[in-house]
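Only one protein chain is missing from this complex, and each of the others stays in its spot.
What follows is chain A.
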Amino acid sequence: MGNKQTIFTQEQLDAYQDCTFFTRKEILRLFHRYRDLAPQLVPLDYSDKPAVTLPYELIGSMPELKDNPFRQRIAQVFSEHGDGNMTLDDFLDMFSVLSEMAPRDLKAYYAFKIYDFNNDDYICKSDLEKTVNKLTRNELTPEEVSLVCEKVIYEADVDNDGKLSLADFQHMIVRAPDFLSTFHIRI
């Protein structure tokens, strides 16, 4: 067994295993991925919990996130202060939620946060427009974008307040056939 690792204490590893969907090996691998982003910043000993934060520029340049149009939002949602800079804990959190073992409810909650660009706990029309433009790289005309947004609100807005709440979003997303398979990053 690979007990020679001195990065974490045994308790830390156990705790991380309880708090994420990863095994010991995967946690260590994730740590190394994290460290590889900035080897000079991240120490090889995490047993005393050093307060290391990596800037968003490094996180967003990971190959898993590099091509994702929502990478900034993902980093912001999972970072502690909403600025996209991440500690190791945030980093583990992020990939735990996006792993294939995470349940639908958890994924839906974070998906909602990701698509809620202005952090007002609702997905309103401006959020939807941003989403569409990111998805299509601004290739739809403004009329088409607004038509799409209106259709989305018409479909998913159960309480008719003109914006999507978390409940609306969950209600819509639990029926989506490929949500689980697409909202998922393999690492």
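Everything that follows uses one rule, which is that a residue touches a chain if its C-beta (ideal position, glycine included) is under 8 Å from a C-beta of that chain, and two chains touch if they have at least 3 such contacts; residues count from 1.
Here is the rule we go by: contacts and distances are computed from a predicted model.
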* Structure fact -> Answer for the undisplayed chain, UniProt naming, from "dolichyl-diphosphooligosaccharide--protein glycotransferase", "Growth hormone receptor a", "Histidine-containing phosphotransfer protein" or "Transmembrane channel-like protein", is "Transmembrane channel-like protein"
* To do: Specify the residue from the set A:52, A:124 or A:166 that touches the hidden chain.
  => A:166
* Residues of chain A (touch criterion as defined above) contacting the omitted chain -> 15, 17-21, 23, 63-64, 66-70, 80, 89-90, 92-93, 96-98, 101-103, 105-106, 109-111, 115, 121-122, 128, 131-132, 135-137, 139-140, 144, 147-148, 151-152, 155-156, 158-161, 165-173, 175-179, 181-186
